[in-house]
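Comments concern the structure below.
Note that one protein chain is taken out, while the other chains of the complex remain in position.
The first chain written gets the first letter, and so on, giving A and B; residue counts start at 1 in each chain.
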Amino acid sequence: MLRCEGISAAYGFMRVLHQVSLEIAAEEFVALIGANSAGKTTLLKIISGLLRPFAGEVSFRGTSLMTLRPHEIVHQGIIQIPEGRWIFPEMTVHENLIMGGYNVRAKPRREANFSRVFELFPHLEQRRNQIAGSLSGGEQQMLAVGRALMAEPLFLMLDEPSLGLAPLIIDLIFEVLLKLNREKMTIFLVEQNVQLSLEVARRAYVLEHGRIILQGASKDLQENEAVKRAYLGI
Amino acid sequence: MKAILAILIVILLLLPHWLNPYWVHILIYSLWFVYLCSAWNIVGGFAGQFAFAHSVFIGLGAYTSTVLYLNLNLSPWLGLFPGALLAALAGLFMAWLSFRYDLPHLSFALITLGFAYIAMFLVSTIEAVGAEAGIHIPPRGNSWLEFQFAGKLPYYYIILAMTLGVIYLSWLIQKRKMGLYFMAIRDNEQAAAAVGINLLGTKMMAMAISALLCALAGTFWAQYTLFIEPASTFGPLVVIQMILFTAIGGIGTLWGPVVAPLILTPIGEILRAKLGTQYAGINMIVYGSFVVIVILFMPHGIVKWVAGRKRERPKERR
Partner (left out) sequence: MPGLMIFFQAVIQGIMMGSVYFLMATGLSMIFSVTRLLNFAHGDFMVVAMYSCLVLFVGLKLDPYVSIFLITPLMFGLGLLIYRFLIRPVLRAHILMVIQLTLGLVFIVESGLLLIFTADFKTVPTFLTGSKIYLGPFIVGTPLLVSFLTSSFIAGFLFWVLKTTDFGRAIRAIAQSPDAAALMGINVGRIQMQVFGLGFLLLGIAGPMVIPLLTMMPFMGLHLTLFAFIILVLGGMGNFLGALLGGLILGVAEALGYLYLGAGFAPAVPYSIFVLVLLFKPQGLLGGRR
């Protein structure tokens, strides 16, 4: 469904990504793991159109995304939940969700989508008129996921969803993700929490210093010595 | 390079003898702007402190020396010292404000603009200096002591000397440590402070120098035109022109503030003379249009653009 070929990117003279290539097929749940400044967020920004690589191509269902503007990429169905969530702090929960469903594709089914989100996150429904900035970290993450769902994603990307969250909330979020994946949603998860990622994702890529150094089925990676030493602390 | 400069200077020295007074006036006016732009560039370009306050400095210089001249018969050559001092103090005050309240660039620019307007309004209420109508300096003769001359030539040489002096000063600053400190602050204040640069001191230094120089220009102008008034002397138009010319030439470059006024002022003045009665304000339209065009196509100013074309730039990573 999504394919990155030879993505190379830099900030000024600082190279961040080197020839990154990966592929995610429909209905898959794939993870991208790696240390903090490996370049994971940069890759997601490139896919969403917020950054331009100086080499390489991203294509979605056969169409190249390289000439599309960010809002057009959203219209294609590629939805990102960015690191830090980026919810609109001065709007209510309800308004944030409306913003999620802003794109033209999803607008007609806005009301139906509300119901679905509140079904998944009843906690949010209780707080629907609360100002988003006053929510706790976990509630904001729920809101971010709900907002993404309002956009009727065909391809959902998450950047470090577990960051700063209590284990209980993390479990809740990841259960929702698994549920969505069972309902045929394609998910691309970028995470520092390697253990968690390898438990939920079927396949994973390992990114180190801007390069893909390993890839394969999660089960295999969990057994891999290098991975165990570097990321699982074993 | 040095040879070219030397030849240019010689030409400038001899030029006015062959030109009629009208052209000499244009030269004087152009050089005056070169002087002002270079002075602004020291704090706005090198040190990156974008400010509109310079109308206050010019005004302080002009009014102080004039008031002392008319009331105490103090020669403007002496009177320019108090004016320069007051301007420097004003400059120090503003730099202090910028530091004390940690003002971002935009806020600082707006505050200086506010000060400029306040100063203009306040001066226009003071009867002792002519309020809104300003002061006409009575012609008192033709001597160096009075800083008044019948012909234009002496004025020309004075402003030429001042301008060459300022350019030399700018060149010195660029070369010396001071310039390095200025530019460090311009590029990244926090990093500069982290390296141990005295933010407050450096900002104050840049502003004070710039202010002082502008005050001198104010005194010169007062003695040249023999007329000062709040609207034009303390008004924002001159400052804005200074900034625009410097932007066209290239903010932060040495020759930017020199090249732009030398090209634009004569064009503007000629247009004003030829078409001014029929098409008033056409010179301003030209200045404004130049700025817009330059910002759109040569955002770092003419000087940098020309320099970029001349040298083959190493291919930057796409």
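One rule holds for everything that comes next: contacts are C-beta pairs under 8 Å (C-beta built on N, C-alpha and C of every residue); 3 or more make two chains touch, one makes a residue touch a chain.
Quick caveat, the model's predicted, so the values are computed rather than measured.
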Inset, instruction - May I ask which residue of B:Leu27, B:Ile42 or B:Ile243 touches the chain that does not appear here? - result: B:Ile243
Legend entry - Listed residues B:Leu14, B:Ala128 or B:Leu296, member touching the removed chain: B:Leu296
Legend entry - Among B:Ile42, B:Ile111 or B:Val166, residue touching the chain not depicted: B:Ile111
Legend entry - Touching the absent chain when the full complex is considered, from A:Thr42, A:Asn103, A:Gln141 or A:Ser218: A:Asn103
Legend entry - Touching residues (missing chain, whole complex) on chain A: 48-50, 69-71, 74-75, 79-80, 82, 86-91, 95, 98-100, 102-104, 147, 151
Legend entry - Where the missing chain touches chain B, by residue: 50, 97, 101, 103, 105-107, 109-111, 113-115, 117-118, 121-122, 124-125, 131, 236, 240, 243-244, 247, 279-285, 287-292, 295-296, 299
